[in-house]
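Encoded as structure tokens, the structure appears first; notes follow it.
The complex appears here minus one protein chain, its other protein chains still in place.
Then we have chain A:
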Amino acid sequence: MLKFCSIFSKSKSKNLFLLRSRTKSTSSSQSSPAAYTFSRRIFPYSKHSSLLAPASISRVPPSRSFATDSEARDSIEYDVVVVGAGPAGLSAAIRLKQLCHQKGADLSVCVVEKGAEVGAHIISGNVFEPRALDELLPQWKQEEAPINTPVSSDKFWFLTKNRAISLPSPFHNKGNYVISLSQLVRWLGAKAEELGVEIYPGFAASEILYDTNNKVIGIGTNDMGIAKDGSKKENFQRGVEVKGRITLLAEGCRGSLSEKIMGRYNLREKGGAEHQTYALGIKEVWEIDERKHQPGAVLHTLGWPLDHKTYGGSFLYHMKDNQISIGFVVALNYQNPFMNPYEEFQKFKHHPAIRPYLEGGTVIQYGARTLNEGGFQSIPYPVFPGGAIIGCSAGFLNVPKIKGTHTAMKSGMLAAEATFGVLNEGLDMDMYWKALRNSWIWDELYKARNYRPAFENGLIPGLALSGLEHYLLRGKHPFTLKHGKADHEATNAAQLHSPIQYPKADGILSFDVPTSLHRSNTNHEHDQPPHLRLRDPKIPETVNLPVYAAPESRYCPARVYEYVADEHNQLKLQINAQNCLHCKACDIKDPKQNIEWTVPEGGGGPGYSVM
């Protein structure tokens, strides 16, 4: 009896229990049999007794229209609505308020953010180039921005199974800082609020609002309190319409609304852009032995454990307080469907040159996110009627530098300046596109444009061309290499490859997914419809599993996708939506583009604080 009480009153330990029952591939739907063995009445489910609920099913609830159509929504109006409180979104908001102060204007700016707090969904390497911040908030040092570890060394290794060969570092990180982007974004959020920006974390923009002329007039937030089967729960709350004269989309890489907008207004064709290409980055922050800690030390590696056909590598950055960021990035145009980026990362940590840093340390946080690798060739025309796309949602990451924060911030600032022109002086939002083309973003990305595409032919040709680029050509050549296939098309059929045997986690340097996931502080209200939608519910069992051996069960860094045997011993896809880290890998890599990542109830997702 006491045990029953303790299961229901200790919410902390309950949550651990919940995650474990989600990620084990169990076919039973009851996860705590012990609780039911004594004779007392069964209590109705409540918000916290989530461990009693069965695992989520893969089918989209048939009637998704139940709640949204009936009731009218409250509507709030602003001059500018920004979706996403990341570096780009907050830089845009701050810049707008600065312009208002300078020119004596008054524009209301609202930022909606799906994470529970500003910074909760922010994860990045990060070696920060302060170029844009110097322009935006030149007094950042005096105002105590969390930027205090200058880069002290810059190493670049080529790894083989047992050795690390030092190569000349292609990076010029002098003047840059090793930071936690989540911490910097929190600081930016505070700065924005000081200037009068209204920031609302915990609210997910789930739809775009249009007027009768096909112009974007704002966003709608999610309805909250809908049960898994689609019915309204006790605490059902209708979403809200947040209308803006201008809407800026700053959702980060593969933003769900941004992708819809780019499709609707044909922004890639308009910009003469190729498709976007992506990589998946998986990262841990460790607290290590202080004798091994060198604040500001920057290390990148190439080679092992990836093969020469797969683009990717690792990073290891020393922050302050004996903390390091260690991560692994794998380009998502990999061909082998048995590739498991998470396991490659775990394997990498055992390398004899890497493990000494980690031995004696503990993992503090874990997370994952996709990033853009398309660079210059993939920049869409970022303006649409009623707004613009900024930051990684458009895609300004400089791949050879592996930096996208400074360009994202600058794009936000340029969009803010254009927005100010539109709202205050009646100018055209196309000014943003012109400003981008005349800015250092364009210049940088143009010079960097051929590095990544050179690797389409493999590691050695890639490195050779990179060397040529870096030392001789420096972007001054008349040609622009094209990208290869789109990431989802690059996956080969499983029969062309054999399964990769990954070593078992040792619990000291490497860990299993549930353990890592617990460290991401990720959580979602469990009783909601799965936010990962299948366009055709039959494809996982008819295509993904037989043809590609279910790659989603391997590339997802949160073990959302599992194939579980049902009562007829048939393998069926089980979507553990509650584990989702919002990385968007599935939206990108699913071979038939059958998985659509949509935004879950606001406030859910990871809880990054030092990533």
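One rule holds in what follows: a contact is a pair of C-beta atoms (placed from the backbone, for glycine too) under 8 Å apart; a residue touches a chain by one contact, two chains touch by 3 or more; residues count from 1.
In this text, contacts and distances are computed from a predicted model.
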Name of the absent chain as recorded in UniProt (options "Aspartate aminotransferase", "Tubulin epsilon and delta complex protein 1 isoform X4", "EXOS5 protein" or "Electron transfer flavoprotein subunit beta"): "Electron transfer flavoprotein subunit beta"
Of A:N162, A:N235 or A:Q501, the residue that touches the missing chain is A:N235
Who touches the missing chain here, A:K292, A:H470 or A:H518? A:H518
Considering the whole complex, which of A:V83, A:A116, A:A331 or A:M409 touches the chain not shown? A:A116
Of A:G86, A:G225 or A:G303, the residue in touch with the unshown chain: A:G225
Using the document's contact rule, name the residues of chain A that touch the chain not shown here. 1-2, 5, 8-12, 15, 40, 43-44, 46-49, 74, 76, 116-117, 120, 183, 198, 200, 203, 221, 224-225, 233-235, 237, 240, 242, 364, 518-519, 521-523, 607, 609-610
